[in-house]
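Omission of a single protein chain aside, the complex is shown with its protein chains in their original locations.
In order of appearance the chains are A, B, C and D, and numbering begins at 1 in each one.
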Amino acid sequence: MSPLTTLIIILGLAGLGYLLGRRRAVALVAGDTRQLHSRPAYHGWLVALLAALPPLGLLVLGGLAGPLIPGATHGAGALLAPAAALLALAGLGVGLARISPGFRARNAVERVIGLLLILCSLIAIATTLGIVLSLVFESASFFRLYPWHEFLFGTEWTPRFGGGSKLGMLPLLWGTLYISFIALLVAVPIGLFAAIYMSEYASRRVRAVAKPAIEVLAGIPTIVYGLFALVTVGPLIRDWLAQPLGLGDSGASVATAGLVMGIMLIPFVSSLSDDIINAVPQSLRDGALGLGSTPSETIRHVVIPAALPGIVGAVLLAASRAIGETMIVVLGAGAMARISGNPFEAMTTITVKIVGQLTGDNDFNSPETLVAFALGLTLFVMTLGLNVLALYIVRKYREQYE
Amino acid sequence: MNQMTQAERSVQTETRDVKFECRDVQVWYGEKHALKDVGVDILDKTVTAFIGPSGCGKSTFLRCLNRMNDTIAAARVGGQMLLDGEDIYDPRVDPVQLRARVGMVFQKPNPFPKSIYDNVAYGPRIHGLAPTRADLDAVVEKSLRRAALWDDVKDRLGETGTSLSGGQQQRLCIARAIATSPEVLLMDEPCSALDPIATAQIEELIDELRDRYSVVIVTHSMQQAARVSQKTAFFHLGHLVEYASTDDIFTSPKDPRTESYITGRIG
Amino acid sequence: MNQMTQAERSVQTETRDVKFECRDVQVWYGEKHALKDVGVDILDKTVTAFIGPSGCGKSTFLRCLNRMNDTIAAARVGGQMLLDGEDIYDPRVDPVQLRARVGMVFQKPNPFPKSIYDNVAYGPRIHGLAPTRADLDAVVEKSLRRAALWDDVKDRLGETGTSLSGGQQQRLCIARAIATSPEVLLMDEPCSALDPIATAQIEELIDELRDRYSVVIVTHSMQQAARVSQKTAFFHLGHLVEYASTDDIFTSPKDPRTESYITGRIG
Amino acid sequence: MSDPAQTAPRPRRSLLQTDAGTRRRNAAERRFRTYGAAAILTAMAALAVLMFTVFRDGASAFVQARATIPVVIAADVVDPQGNRDPAEMAKILTMSYSRLLDQALTREIARSGIQVGGLTQRDITGFLSAQARADLRRAVLADPSLVGQEIEWRMMTSSRVDAMLKGRITREMAARDARTSVAQYDLAMALRDRGVVRAGFNWRFITAPDGSDSRPEAAGLGVAILGSFYMMLIVLVLALPIGVAASIWLEEFAPKNRLTDVIEVNISNLAAVPSIVFGILGLAAFINFVGLPRSAPIVGGLVLTLMTLPTIIISTRAALKAVPPSIRDAALGVGASRMQTVFHHVLPLAMPGVLTGTILGLAQALGETAPLMLIGMVAFVTTYPSAPPQGLFDPASALPVQIYNWTQRADPAFFERASGAIIVLLAFLLAMNLIAIWLRRKFERRW
Partner (left out) sequence: RNQIQVAGSSTVLPYATIAAEAFADNTDFAAPVVEGGGSGAGIKQFCAGVGPRTIDIANSSRPMTQAELADCHANGVARVIEVRFGYDGIVFASGINGPDFALSTQDIHAALAAEVVVDGRRTPNPARRWADVNPTLPAQEIAVFVPGTKHGTREVFEEKVMAAGCDASGTRAELAALDGDKAARAACTALRSDGRAVDIDGDYTETLARVDSNPNGMGVFGLSFYENNTTRLKVAPIDGVVPTVASVASGEYPVSRPLFFYVKADHFGLVPGLKEFAEFFVVDAIAGPGGPLADYGLVPDPQLAAVQAAVAAEHVMGAD
């Protein structure tokens, strides 16, 4: 049996279970459904869930244990599908048998769904765990090859072929923070103002067009932004800002990358904030307007504070993307690892170097490659701190309405 | 406050200026014609009561008077409404300035999700009415006292306004509205969630405000209308059926609908 | 409905079972001790009125009775509350089932941002009370009629519930609550935004409900309490000061606080 | 103590005249509003500029110059044995077929009397696409009866000739270009004037698989579109329900304690994990541990799902948080369970946020390259994956990968293709999001 047929069989049985369960529940009380503790649909659902979930679980577990490649011919895989089908049948039977007027099917269904919800949350946890694990081991090998304090506090980043590299991450960290900061400096005000305009001032028509249009900015592949930074924005900034100000003549610069990345991040701030601002009850706006405040005062004093958690979430999402972005930095900011306050100089970020070192031409067990994992881990810890801070801010300043 | 007789009041009424002059006011919510040909003169230094069955358009009319209907996308307003002789729907009129002069207490209490203090201080702050912190404190305390809320909340001014009980929220909204000293105060059922004692205090406040301001109050309590107002308007199905001095309305209504509404009252 | 004399009612009272038995109920909002040692027996087939000054804890107690306080993170409840002899705070109790039996009308009208029809139909739908569409239509119409809203909205059942006037929203919430035919109905100031006629209709409804259910009503109107209830509980500053038959409370209150509250009433 | 509440009413002022304070506040209001409009305009302008660049560079990818000339399938070239045995004929490599084409082109030049000075053999061979000989060979092997006949054959010109017709290569540039010549330019123009070479819509660009570095004109997006489609299918089917479910649990059901705080912070933190790290994870978990194949959309889809989850979760949670508690109270009050409350009332009201998260998440997933690098999807794949579910396990490419690849290739014709591919990707994105955008508009409401 191919996985597809197995799946169809299981889902078919579940569908059948729903119908049978429902029918049986109704039949048990001779059509007077008020005598049932739970509505017939819940009885049906429970049977369906009992028929579908255990075999699906089995399939997933079996798939994790052995390759799930279709047509795989080894014994366990071949047994898996029939076993699952049998399990589905058994679940169907058990489900049907349990139906009785007093049976709390709704509670049972809800408990199952609750468990599924928890399971879904666990996927996020498992991902984190997976990421930490996949970073930790290789990082450990790195720190066996390279002193940790030089990595953490070194101010020079010069990887070399065949050893002798200096792998201090401070210049990368600085670049990451600097570029992200500039990007947020562009994205947050523009995005927030755009959101405010869309939700509070714009007509429905304008909003219906502007919001998806701005979202296109998030869909443009970053390579396009990168080329845009490299070919258009970089020279522009160099010729019109950096050189006249005497601040250098580098085509690639932190300002270029930050600016272009900021544009990419606008929809992350604007769309999400717009939704949240829109969800603030109208009565709060009325309250402020009724006191004679202007719409902008209403927004600044009442609406934004009430929408703060969502807005912080949006900004955090934008910041996250800024930190994780590669292509724009590669093309826009250059690949110079250095610490400088001049925004018109080329710098680079941790993420760029993770990608670079990982996909580069170094021996895989050399510190030059393994440093990517250490960088990843450092970044992880760093952003964790950032998120804790954000959580704290939200908790502290949250204005829960109603 | 309640000692003043009805007669005393109606005498004073005649001498007052017209604050709001409304002619032919129409409101549509989309297709629904919610207010039809409403014409009324609201006097200065007078308490005007709007009465009428639920859904007859009282709140709608009230919201017209400070252009709060602007915020409802579906609402369209027609006719003429003059405040001190000036058309408030004139395109040159700034609704913000209008609303600063015409304050409002909404039917559903809508405190800001801020501290109680900030709720009351909000108006004075934006209008720059209290230059110093001490002034602001004074305004807040005074407003809360007048709204009969001070004793309930004086120890918890920093708590959020949404954690108050229903009646406390209502009084908070009243305090918030009077803190900006508007010329006209529109109150949409300000006492609906209040106990008799608090109601009495708010009525006292209204009476006190009448010395200098014009107050419009929507109420479902005939007794309250009779107690606090000098003029009463009776609305029915979107029409202004009758508008006269409170005494006349309650003692000799002209329109049979008014009469049946008033006599249908209970208790 | 109002023809029945107080005497007739009080006689019936004695024969009724205890529906809710509450002992020593405590509620804290964070640090604030909002309800203290409240003990009360709420009878079946009886209307019980909760009265007391604004902020005294009436709504808080009401929300305890169907565990709506569970939704307030800061709220902690102590003491014992038995519904038909079963502790509703027992961990094995499903609050959902409890709330299906103990319906509630909230102080602030909170219609769903859905159509009027769906607002009312929601309860019957989830509880499977109306198997067919026709049944559902019938339940919706019946509930809206009993809540005295049918005539206002029969042509606009598809419009959203939030576009109704304040009083209409309040009646919509009543219709929503009675549509599920709960055994106990908790009503937090159900008539606060209603005109006298609508109020009378709701009171009639309450009286009618009393035949089969237990109704608890919070009200600020002494008259209303006297009119509709057989038992009255007076709350003050978080304490249940006095609980007795309505007649006794209004004619011979035992506690001086009750007396002063009742006599302090106006009109 | 000055008490504004006590002072006489402010002097009566006309509504039509604004006082100083109001003027100032109105100016602030106008400024604020202008900022808003400016923000929108800035974003739109940026979009317009980017779109303009993309279309300017990429629109021409949808057009391709083709030549139609009679070709003689000379038996001595394609079937030296002369026995029409397909097995024998298959031993003749495509390179030999280019002789047929060269001859055909030379004949055509002679026939139409074109005089071009300095035309070399290289110019002739380089005039037609390398794809042409492969196609010809396939046609001949499929139908050996063609041998010895003259057939009217329509084929692509090389990328350089194509660029000449599109005006991207001028005569002066041709002189400097090591891969072409002035003579080839003149030939192209002459053949165009005679209608032998003509530009037409380039379906191949959308349907064909990738072409190697020496055949930019033959490169298409077929495999990439399929691959992206499969991956997006997986992402949508997994990330949306999982993300929403996780958000619902965290926001509505999870006890509020340290543990859930940790989970919450963790999920936000996942959003900041560079996408390539998800590639590391995918490689370790799905390929090395579970044993799924490399370069397969299933792995790509799973990796992108993990990457998209935080975006969806963060926006969904924010939206759930924004639903006023009174709505929950109302539902609970009529005896709805928490589950029913959430699914019947809260989630529909939070839907705009959910959909926004989906739109942003899918946009990100659709455009992401870095994590695919580690799981083998940044590859040259010329075989279409089959239909799902088997097709999910076949090697495939993806649109961003194709774009990334093409921008790295030496022939400038690939740059045009990359820009064209971006147009396709944006169209794909729009098509994908259209439903979401429409749904979001439906769910948007105020209360």
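Throughout what follows, a residue touches a chain if its C-beta (ideal position, glycine included) is under 8 Å from a C-beta of that chain, and two chains touch if they have at least 3 such contacts.
No experiment lies behind these values; they were computed from the predicted model shown.
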| What chains on display are touched by the one that is not shown? | A, D
| field | Sole contact to the chain not displayed, among D:Pro144, D:Pro293 or D:Pro325 | value | D:Pro293
| field | Candidates A:Leu145, A:Leu308, A:Met336 or A:Leu391 - the one touching the absent chain | value | A:Met336
| task | Among D:Gln17, D:Thr68 or D:Thr383, choose the residue that contacts the chain missing from this document, as touch is defined above. | result | D:Thr383
| task | From the listed residues D:Arg31, D:Arg56, D:Arg154 or D:Arg176, report the one that touches the chain absent from this view. | result | D:Arg176
| For the chain left off this view, which of A:Pro82, A:Pro235 or A:Gly385 is in contact with it? | A:Pro235
| message | Using the document's definition of touch, tell me which of D:Arg33, D:Arg66, D:Arg137 or D:Arg440 contacts the absent chain. | response | D:Arg137
| note | Hidden partner sits against chain D at residues 90, 93-95, 130, 134, 137-138, 169, 173, 176-179, 211-215, 287-288, 291, 293-295, 373, 376, 378-383, 395, 405, 407-412, 415
| note | Against the hidden chain, chain A presents residues 158-161, 164, 227, 230-231, 234-235, 248, 250-252, 330-331, 334-336, 338, 345-346, 348, 352, 356-364, 368-369
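Keep this in mind: only the chains that are shown with their structure count from here on.
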| remark: Expressed in whole Å, how far the mean CA point of chain A lies from that of chain C is 45
| said: Between chain A and chain D, what distance separates the C-alpha centroids? Give it in angstrom. | reply: 20
| note | So chain C residues touching two or more other chains come to 108, 126-127
| query | Do you know which chain D residues sit against two or more other chains? | reply | 25-26, 29, 325-326, 337-338, 349, 447
| Contact footprint of chain A on chain C as seen in their complex | 94, 126-129, 131
| Partner chain C, residues of chain B touching it in the complex | 2, 29, 32, 51-55, 59-60, 74, 107-109, 152, 156, 163-168, 171, 188-189, 192-200, 203, 220-224, 227, 261, 264-267
| Which positions of chain B touch chain A when the two form their complex? | 66, 68, 71, 73, 95-101, 103-104, 106, 108, 110-114, 122-123, 126-127, 160, 162, 173, 176-177, 180, 182
